[in-house]
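Selected chains only, in their assembly positions.
We just call them A and B in the order they show up, numbering each chain from 1.
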Amino acid sequence: MVHYVQMDDHTTLADLRRRIAEFIAARDWEQFHTPKNLSASIAIETAEILEHFQWLTDEQAAAALQEGGKLEAVAEEMADVFIYLLSLANVLGVDVSEAVMGKLERNEGRFPAEEWRGRAP
Amino acid sequence: MVHYVQMDDHTTLADLRRRIAEFIAARDWEQFHTPKNLSASIAIETAEILEHFQWLTDEQAAAALQEGGKLEAVAEEMADVFIYLLSLANVLGVDVSEAVMGKLERNEGRFPAEEWRGRAP
């Protein structure tokens, strides 16, 4: 299911975080990057992903993603969410990999595979 | 501004994506991971980050984050958003690093540093 992805294979979370921090610092935008503003920004950009699928059934969405430009447009909205989420991690000093790995481990306990196989969480 | 982060320094995007894909596959949850459902899930978890700052001023938020447990609680909600966002990248075959780097590059053009220094985008 996971398609082959080139840059993701050798890019660390810290690589992206540094690149984003430099972009923000070069514009002196840290002053706008409060936790509350960044949380609101994540919510705003997230809605733009969802908008691509607003009126579509799952089948229609799958078909639309085959059409020219749709996947690229969705990927660009996803990038916006990532950028704000990593900006929030930068501001809060959160280790994203540790948070994700820790959450998956806790979820292993909450949703034992045998018990939850094929059942929505 | 970027605090020292340990795991992020040596964890690639592909590492996290693989770990998430295994968690989902072990539960046979790919059937629920349609682009539309995942987009909705990102929006739902995003709201839970924002909820931590709902009634707080920026100053109050900064103080609350110093209190025991608040930062950890926010980091856990951030992990949820990351997990769904990387799940969507898995389903769509989007190279996250390429999308983020590409978007930052386009933003360099849209927001020249000299012109936008200190001005909100």
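Please note the rule applied: a contact is a pair of C-beta atoms (placed from the backbone, for glycine too) under 8 Å apart; a residue touches a chain by one contact, two chains touch by 3 or more.
Computed from a predicted model, the values in this text were never measured in an experiment.
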Next on the checklist: Since every chain shares one sequence and 2 appear in place, tell me the total number of copies in the complex.
Outcome noted: 4
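FYI, only the chains that are shown with their structure count from here on.
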Next on the checklist: I need the rotation angle between the copies chain A and chain B from a CA superposition, between 0 and 180°, in steps of 5.
Outcome noted: 180
Checklist entry - Quick one: chain A and chain B, Cα centre-to-centre, how many Å? => result 4
Next on the checklist: Quick check on the complex: what are the chain B residues that touch chain A?
Outcome noted: 1-21, 23, 25-32, 34-37, 39-40, 42-43, 46-47, 49-50, 52-53, 56, 58, 61-62, 65, 71, 74-76, 78-83, 85-86, 88-104, 107-108, 111, 113, 116-118, 120-121
